[in-house]
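Complex shown without one protein chain; remaining protein chains in place.
Order as written gives the chain letters A and B; numbering starts at 1 within each chain.
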Amino acid sequence: MIQTTHSANPVTKERRDRFLSRRSVIEMRARERARALLDRGSFRELLGPFDRLESPWLPLQGIVPESDDGVIIARGQLAGQPAVIMAIEGAFQGGGMGEVSASKIAGALALARRDCASSKPILPVLLLETGGVRLQEANLGEAVVAEIHAEIIALRRHVPVIGVITGMVGCFGGMSITAGLCSYLVIFPQGRLELNGPEVIEQEAGIDELDASDKRLIWSLMGGEQRYETGFADALVEDDAELLKQTIRDLAARGIPARHRSEKVEEYRRSLANIDPAAPPDGPALRRMWPKGDMQ
Amino acid sequence: MSIITPLSSRGRTWFQALAEKAQPVDTGLGSVLVADATWGGERVRLLAIVPDQRNRFPRAQHGELGLEEGWALAHHVREAIAADSSDAKRPIIAIVDVQSQAYGRLEALLGIHLSLAAAADAYATARMAGHPVVALIVGTALSGGLLAHGDQAHRLLALDAPGVIVHAMRKASAARITRRTVEELDELGKTVIPMAYDIRQFAKLGLLHELIAGIDADAPSAAQVAQVEERVAAAIADIRKRPGDLTARLDNPEAKVHRAASIEVRKRLAEQWDAS
Partner (left out) sequence: METLNFEYEAKGPLTRRAHVGVVGSGDLEVLIEPSNKPTAVVRVRTSVNGYGQVWKAVLDRFFARFERAAHVEINDFGATPGTVMLRLEQAAEEVWP
C-alpha cells in the first residue's frame, strides 16, 4: 500500500486544521448555537424547558407546543465580556414569534437595558432564525414584536445590539424590521433577510413578480452576500462558530455606531430617488449602485 | 385627458377631516399625507398612508406601506423632532389605515425591511424624546404596516366600527395557510383571541387605550369628527401625565387576563436574571 503524504506547508496545514475543527452553526440547534458563542462553562439558560413557559394559544388550536416556546435566553461571557444570547429555534413553528417567545426576547432586552443603565454592561446578541410573527398568535405575536423593536431602539443607546442571520430559515416578517434596527448585523452567505418571504411575494404579487422556487433569484435579492454587498449587513461570515464569535466580538468592540442604519433617512431617500422602477436594477446592478459603506 | 380621482380610503377621509384647518406639509408623495393641525392651541402633526394609483412603485398603489412611504414617514417624524428640539414637543398622530406592506421584487431588493424599520425607529425616537405619540386605527392595520406606522405609539386608539381590523395577515391568506375556511377562522377567533379579526376581541388583549364607539368610520359627521378629536386629545393629556413605554400596555385589567403569559415571562426572567 502506498501512503501519500502531503508536504506540511504551514498555510495548507493551518487551513486543513481549521477545516477539520470548523463547527457549522447552521447544523446546530438554537441552544447549541447559544452555547457555542459563550465561553466554555459560562452558559446559563433562563426560562429553560423545565420552567415550562409554553404558548397558551397553540394547544387551543391542536398544535403541540414546545417547552421553551422556541426561544433560548442564555447569559454568559462572550470572549470574556458579559453577554446575553437570544436564540430563536427555527425548527419550531418556523421560528415564528408568539406571545411567550417574543416576550422572552423583549424581557431580556429590557433587563439588559436596566443593567447597562446601572453600569453593568452586557452585550445583547440576537440569533434571528425566524419567519416573523407566528400566524397562530397573530395579534399578540405582532404586539410583542413591537415591544422588541421598542426595546432595541432604547437599548442601542447604551450598548451595540448585534443581530445574526445564519440560515437556513433566514429572517423574515416583522423580525426583519428587528434586524434593520440592530447596531450591527452579521450574515452568512446562506442567510436571507427580507420583510416578505418569497412564497408570500409570489402569492400576493404573482409568479411573474417572483418565482419562489428560483433560488438563484431569491439569493440575488435577499441572500447574505447580496445584503452585505449593498450595505444592509455589516459582516459576511463563513459558517463557522469560532469565526462568528470573533466577528461578534470585533463588531461589539467598535462601540455604538454614530448613526444607525435605520437613522440614515436622507441618504436612503436620495438613493431611492435615483432608482427608476420602470427600469429597475437587478441584484448585481444594485451592488454597483449601492456599494457597501456608501450610505455615510 | 383623464383625471385620476384619488382612491377613497378611510385614512384619507379621517386625515382630511382631522386636518381640515391644518397646515399641509409637502411630502412629494401622493401616498403620504402629513399636516400640522392646531388643536386646543397646540400644534399636532398628523400622518396617514393612502392609496395612490400614480405611485411610481407599482406594488404600492393601493394603500400599501412601501419603500418610499416608510422612509417618508421617518423623514416627517424626524423633521418634527428636530424642529421641536428646544421647544414644546408637538404630539404626533398616526392615522392608521394600511393595507399591509408592499410585496414585490424591487421592494425586496431595495430593503423594504429597513424602510419600515426607519419608520418604527422615528416614531419610537419621537416617543422617547417626549412627543406624545398616538395611533388612531380607522381601517385596516395589518402586519408590517402597523409595526412601522402606529405600533410605537404611547397609546393605540381604534374606532369601534365594521372594517376596523388589526391582524398579521389578510383573512383569505391566513385561511389558506392554516388550512381552514374563513368561517372556521372567525369561529377560532372567539376562543383564540389573538387570532380574531374583530376589533372588540382585539380590545380584550389590553393593547388599546380606547375603543371609540358610535362613529361612522366611512362618512363621519362633523360631531363625530369632533368627538374623535376630543378622545385623541384626551389620550395626549393622559400620555403627558404618565408617558411610560410600551410595557404600559401590560398594566391594565384586560392584559392581566389575556396576556398573563407576557406578564409571567417578564416576572420570571427578572427573578432568574441574576444568578442566585
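Everything that follows uses one rule, which is that a residue touches a chain if its C-beta (ideal position, glycine included) is under 8 Å from a C-beta of that chain, and two chains touch if they have at least 3 such contacts.
Since the model is a prediction, treat every value here as computed from it, not as a measurement.
Novice: I'd like to know which visible chains would be in contact with the absent chain if the whole complex were considered.
Specialist: A
Novice: Which listed residue (A:G62, A:G80 or A:G293) would be found touching the missing chain in the intact complex?
Specialist: In the full complex, the listed residue that touches the missing chain is A:G62.
Novice: List every residue of chain A that touches the chain not included in the displayed model.
Specialist: 29, 48-50, 59, 62-67, 89, 91-92
As a convention for this text, only the chains that are shown with their structure count from here on.
Novice: Roughly how far is chain A from chain B, centre to centre by C-alpha average, rounded to an integer in Å?
Specialist: 26
Novice: Under the stated contact criterion, what part of chain A meets chain B in this complex?
Specialist: 44, 46-47, 51, 53, 55-57, 60-61, 73, 75, 99-100, 103-104, 106-108, 110-111, 133, 135-147, 149-150, 153-154, 173-174, 176-181, 193-196, 200-201, 203-205, 209-210, 221-222, 230, 232, 260-266, 268-269, 272, 275, 277-278, 280-283, 286
Novice: Report the residues of chain B in contact with chain A in the complex, numbered from low to high.
Specialist: The touching residues are 56-59, 67-68, 71-72, 74-75, 78, 101, 103-118, 120-122, 124-125, 128, 143-144, 146-148, 151-152, 166-169, 173-174, 177-178, 188, 191-196, 202, 205, 207, 245-247, 249, 259-262, 264-266, 268-270, 272-273, 275.
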